[in-house]
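With one protein chain removed, the remaining protein chains of the complex are shown where they sit.
Going by the order they are written in, the chains are A, B and C; count residues from 1 in each one.
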Amino acid sequence: LIFPYSRGFEPWNQLLIIWQTFWVVLVAYSGWSSPFELAFKKVAVEGLLPLDIVVDASFANDILLTFFVAYSDKSTYLLVDDHKKIAFRYVIHLGFPMDVASTVPFQTIFRIFDGKKQGEDVFGFLNLLRLWRLRRVNKFFSRLEKDIRFSYFWTRFCKLICMTLFAVHSVGCLYYWLATHYHTAENTWIGSNVTNFQERSISLGYTYSMYWSVATLTTVGYGDLRAHNTGEKIFSIFYMFFNIGLTAYLIGNMTNLIVHGIARTFAMRDAINKTVRYASKNILPEGIKEQVLAHLTLKFRTAELQQEEVIGDLPKAIRCSIAQYLFHTTLENTYLLKGVSEDFLVQLVSEIKAEYFPPKVDIVIQNDIPTDFYIVVSGAVEVVTYKNGMEQFLSKLESPGLFGEVGVIFNMPQPFTVRSKRFYQVVRISHHHFKQLLQPLNADGKIILSNFLQH
Amino acid sequence: LIFPYSRGFEPWNQLLIIWQTFWVVLVAYSGWSSPFELAFKKVAVEGLLPLDIVVDASFANDILLTFFVAYSDKSTYLLVDDHKKIAFRYVIHLGFPMDVASTVPFQTIFRIFDGKKQGEDVFGFLNLLRLWRLRRVNKFFSRLEKDIRFSYFWTRFCKLICMTLFAVHSVGCLYYWLATHYHTAENTWIGSNVTNFQERSISLGYTYSMYWSVATLTTVGYGDLRAHNTGEKIFSIFYMFFNIGLTAYLIGNMTNLIVHGIARTFAMRDAINKTVRYASKNILPEGIKEQVLAHLTLKFRTAELQQEEVIGDLPKAIRCSIAQYLFHTTLENTYLLKGVSEDFLVQLVSEIKAEYFPPKVDIVIQNDIPTDFYIVVSGAVEVVTYKNGMEQFLSKLESPGLFGEVGVIFNMPQPFTVRSKRFYQVVRISHHHFKQLLQPLNADGKIILSNFLQH
Amino acid sequence: LIFPYSRGFEPWNQLLIIWQTFWVVLVAYSGWSSPFELAFKKVAVEGLLPLDIVVDASFANDILLTFFVAYSDKSTYLLVDDHKKIAFRYVIHLGFPMDVASTVPFQTIFRIFDGKKQGEDVFGFLNLLRLWRLRRVNKFFSRLEKDIRFSYFWTRFCKLICMTLFAVHSVGCLYYWLATHYHTAENTWIGSNVTNFQERSISLGYTYSMYWSVATLTTVGYGDLRAHNTGEKIFSIFYMFFNIGLTAYLIGNMTNLIVHGIARTFAMRDAINKTVRYASKNILPEGIKEQVLAHLTLKFRTAELQQEEVIGDLPKAIRCSIAQYLFHTTLENTYLLKGVSEDFLVQLVSEIKAEYFPPKVDIVIQNDIPTDFYIVVSGAVEVVTYKNGMEQFLSKLESPGLFGEVGVIFNMPQPFTVRSKRFYQVVRISHHHFKQLLQPLNADGKIILSNFLQH
Partner (left out) sequence: LIFPYSRGFEPWNQLLIIWQTFWVVLVAYSGWSSPFELAFKKVAVEGLLPLDIVVDASFANDILLTFFVAYSDKSTYLLVDDHKKIAFRYVIHLGFPMDVASTVPFQTIFRIFDGKKQGEDVFGFLNLLRLWRLRRVNKFFSRLEKDIRFSYFWTRFCKLICMTLFAVHSVGCLYYWLATHYHTAENTWIGSNVTNFQERSISLGYTYSMYWSVATLTTVGYGDLRAHNTGEKIFSIFYMFFNIGLTAYLIGNMTNLIVHGIARTFAMRDAINKTVRYASKNILPEGIKEQVLAHLTLKFRTAELQQEEVIGDLPKAIRCSIAQYLFHTTLENTYLLKGVSEDFLVQLVSEIKAEYFPPKVDIVIQNDIPTDFYIVVSGAVEVVTYKNGMEQFLSKLESPGLFGEVGVIFNMPQPFTVRSKRFYQVVRISHHHFKQLLQPLNADGKIILSNFLQH
């Protein structure tokens, strides 16, 4: 698996990521098997031995690999791919001796030299060194949490489940180990329920261990399996203490996820509720109330389209590129801006604001002070006028229609009301910005004026 | 129940909503009966059979209905009511085969063909397919949560209770089923307490199941009913694991609801506390302290009337409509604005700000720089002046009284102090805006000036 | 206790509040005694009877009183003290019949007519009607929570404890009642532990009840006292269900209180941490680092003195009064403003900003652009100048010293550095505002100029 890479792997190398993901599976197996083999020695010697050797080999492989993976320097934010630096950084780090120690198959080595099939406890405990590898699983989850391609909720959820399962499994196995090492089997938590429990099947022993472990973790505490001697009592005390912390941690995380998940619904409900209360306290007419509700509902449904909020914090150059991409064609095709210089268009585009309107909402109302004019990007609007209190339909505009420009150019109250017909998007150009842009560009000013007059 | 609608139902059709609500009741029954019939087979064959057939028929009906309900397209936000599109969308969806499978009454069909009254387990488990329908209950609650006509707290509360009840009920029934299928009845959780439990009444069995289930869920774990064989132990382990998650979820939701519910009280207390501490650190006189407290208390009591906060985010056209509706009449009747053009009024209305004052609070104080003038909308104010340190009462103003205009027009410090007499509302017109509006409207300027002079 | 008030009590009448507080004690007693008397009938007939009669009389009194207490109308925010309206509002309300029903001493009346000392269950349950009164305790706590004179934390804490105690007590008593009414005493939760439990002392029975109730609520569930018959099992199921909700509610409230209580510490730590990280990343010199930390620490220690944040949202008139009260004298005594007109001072005061500085921090630095000048309110500053890179001490200023005015008046870079000597407060006057104010007040301008030149 180690290629003669001249300058080291980049940390985001595709092969490396696949290997690391596979590696996590191996580590998960290690985390499960180490305590299990300690408690049920027969397994370690027979069933799982070949698998253990394969896993250990993979880990040895991984240690070698670490010497070839470039890392990102913390102060300069640059990638270091010099072999010597990588090696030096890894070797002086605490992790290196621990990585090695967690990989050496002590038991197998001993057995080769000694020749006896002894499943002695010392090797069982040396095996627990392999749990050191779990440190990397934690890193793996941290990376996933920051990766927006994965749902934070499910990443966190899996992590919590893995943590809990590992705790329950380890403690159950250690508790079983305690029972097998007590002098009188009848006076142990399992021996007092199952006679000759050591001669029964592994699956029975494991079920009992897990049952006790889960029942204690969840604080159900049926009381059928319980500490019978001082050693077990002390072990239980520590486990129960640990459980308070774990439970609090689980609940805290869940609360956090729920609070975050519901925040948007709350925000929407609060905004709408506030407006509805305002409307009913002031006895606003139904028409206005409906426009307000339609606007708010649309705003929350199209939250991901709200240009201002989303890209407002980006640097100016990026914002310009986006606006250019989205609205340049529309502006070019508008009658008023036909033939103006490219420079003027570029500058104008960077000043416009995009807005969405639900159907049947007034955008410009008659007699309003002209502060902006609008270009239809999608959807359609209708232009109406009020004469003697009667509403008269004048025309219908579709993209790239322009409205509000009469008021802006003549600096007079808007002569028409403009109302949206379908869900649609407009860009708004500020009166103020428009005039400011025009001043130094006389040629464009003349083109615009002649466009307007011809229209 | 299916009418020959030519273009499909609209999703907000009244009849449809009634039907869907009724449907939720049926699904709730399904959720309850499926595990129950699995555990207590006698019931399935006798008592509940007719009801089951009715429910299955209703579900078949609902599947048909789905072909006639229009849906909202996700990208265009438009309603699709074309029969072919609706059908195509439904049939290619995973939901369709599951809907069908959860509706076919396998047991009844089998019995018709076979002729025997066999309550075999396979049918019990096939019945569990009906739980698929619960998916729709989840959707129902999601819709309710977004519907501002229903309290979020109680919707969520009901949902959590339903979830918990369903979990407890299902697990209890499955646990009973486990006991009835173990070879030695004495070595089961219920058989070790109740001899011949299978011949006892269904209600006794159900009570025991629920008692164990609830005692385990809540982690009370009395220990009187507990797993007696390996199968039951494994089942308990999974249930207890699930319970950690469920408990954390319940607590997380409750915390969220409480945090949200109390947020407003906290905000109020914090604001008032901060001000009181400021006042006492600076040893402010009692009079000022009381004005501050009165203002803050009013602000939080009339939070739903705060125009700025509530409608500040709405588009300009809607805000204008609201201001027009609320304040147009008051402005029209003010002496200063009598006879001005409608255009001017419309523009002025859209620039005004509404404010509320508690009783006995100064709004304008003598010698202050004139930045705004005020029109009384409701309540009353009194105008006083200080001469040689003595307060002299000058007059009392009620709606549509005007004050502060002398300072604004002559651009001199306010000559009077104006104090609120009762809880009331004013509109504030900015000096700056007022002048800006007047400039291009000479005729109106003259009318206002002559109004002012006549007054 | 009822005085012939002509227009009804005001709700904040001192006597009324004392009475209501006393009343809460009585209600608490009712809440405790009603379930207790149901379970332990002997007590109801003997020990507590006189007390019950007194309490019932007080409640009758309270019902009468309600007819005389004015209330605040919800739409007009006005106090209604018309007897007829008060009575009408109370009588048509659901509360009235329930209040009456919860006050009539059914048992005593029955005994008077019947003559027998029968403690029948029906009266025990009628007694539970008194729990209706607890509704008012809830209102009492809601009022306390909004009253800033009481700590929110402790109010909420007491409320939660009261709720929990009441739940535990009521359920314990009902559980005991269940045991006393089961046909075979040996097959009840208490009878299986204590033979002839009904002849034992009340205190023993109550202890057992409470012990079971608490052990179940807290989900400890030792299992020594547990349901022995179907009735008790069903009762336990409901109680355990209720407990999930109660526990979640308690935890949710506690979390909320903690989150709120720690928010300020978090804000402080975050702000300081952020700055320290910035300083160390940019390797800022120690001197600047210390000034920054001193500033931040002071800012959080004197949070209640931060004028801007605290009174920024108040209406302008109130803000003016406060500034007038705090800074008028200081301004008057400043050499530059001696002899200027009162009008000018009033206007200037309303434009100033107050700021606090820790010791040894630069306020004005040499060559800085003059945007503000400062008046020392308390503490002292020293004026230094840099010549050829050497710091030269020039003078020390105490209240009402003025600095930064040279740069402002001549519109040139600040000629001196000014550094704080002790923790102190300055007011800052903006260059811009100052000039704006001076323009229309020529006389004052001349006075200031002559003041400056004389100085």
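Descriptive notes on the structure:
One rule holds for everything that comes next: a residue touches a chain if its C-beta (ideal position, glycine included) is under 8 Å from a C-beta of that chain, and two chains touch if they have at least 3 such contacts.
All values reported here derive from a predicted model rather than from experimental measurement.
Here the chain not displayed is in touch, across the complete complex, with A, B, C. The residue from C:V346, C:V364 or C:V427 that touches the chain not shown here is C:V364. Annotation: of A:E46, A:E145 or A:E186, A:E145 touches the absent chain (contact as defined above). When you scan C:Y278, C:Y335 or C:F393 for touch with the missing chain, the hit is C:Y278.
Touching the chain that is not shown, out of A:K139, A:H260 or A:K396: A:H260 (per the contact rule at the top). The residue from C:L250, C:A303 or C:L438 that touches the chain not shown here is C:L250. Shown as candidates are C:A57, C:I258, C:L394 or C:L449; the residue that touches the absent chain is C:I258. Of the residues in subunit B, those that touch the hidden partner chain are 219, 221-223, 251, 255. Across the interface with the omitted chain, subunit C contributes residues 164, 203-204, 207-208, 210-211, 214-215, 217-224, 247, 250-251, 253-259, 262, 265-266, 268-269, 271-278, 281-282, 284-285, 288, 291-292, 295, 301-302, 355, 357, 361-365, 367-369, 371, 411-413, 423.
Mapped onto subunit A, contacts with the missing chain fall at residues 77-78, 145-146, 148, 152, 216, 219-223, 226-227, 230, 233-234, 236-237, 240-241, 243-245, 247-249, 251-253, 255-256, 259-260, 304-305, 307, 309-311, 313-318, 320-322, 325-326, 342-343, 346-347, 350, 437, 440.
To be clear about the criterion, only the chains that are shown with their structure count from here on.
If touching chains are joined by edges, the resulting network of the protein chains shown connects every chain directly with every other.
In this assembly, the C-alpha centroid of subunit B lies 26 Å from the C-alpha centroid of subunit C. The distance from the centre of subunit A to the centre of subunit C, each centre being the mean of the chain's C-alpha atoms, comes to 37 Å. Annotation for subunit B: residues touching 2 or more other chains are 219-223, 247, 251, 253, 255-256, 259.
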